[in-house]
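Every protein chain except one is present and positioned as in the full complex.
== chain A ==
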Amino acid sequence: MSYPENYRYAKSHEWLEVDGKTGIIGITDYAQSSLGDIVFVELPKVGDKLDAGSPFGSVESVKAVSELYSPAAGTVTEINEALNDEPETINTDANETWIIKLSLTGDESDDLLSAADYEKFVAEETGH
């Protein structure tokens, strides 16, 4: 498992990369690994307004459905439509496979974690 240092992480297992006013969101390596083979990604629409912590779609593996929650508030400016045809790229590289991009409006979930703290959080959650 790897967690880039420049991302921050939600306890619901999304990562957030901030680039100026743009927020880039994906799911963590741990999330893709626990879901297993990802076969379906439900994306929001460009223009959807999200609050920090609000649901914006879902990722489905053969076995399970996982809701996606936005780590930050903003308006959806781009969705990764390639995931409609190749959702498994999230399994291949969760850290480099973004799901949505937001034009940030400032609010963030107040419990976003650093890479090191997220790694500890996952370790506690899985009991290893």
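Everything that follows uses one rule, which is that a residue touches a chain if its C-beta (ideal position, glycine included) is under 8 Å from a C-beta of that chain, and two chains touch if they have at least 3 such contacts; residues count from 1.
Just so it is clear, contacts and distances are computed from a predicted model.
From the set "ATP-binding cassette domain-containing protein", "RNA polymerase subunit sigma-70", "Aminomethyltransferase" or "Cytochrome c oxidase subunit 2", the protein name that UniProt assigns to the chain left out of the figure is "Aminomethyltransferase". Screening A:V46, A:V62, A:A82 or A:A123 against the full complex identifies A:V62 as the residue touching the chain left out. On the side of chain A, touch with the chain left out of the figure occurs at residues 36-37, 39-40, 58, 60-63, 65, 127.
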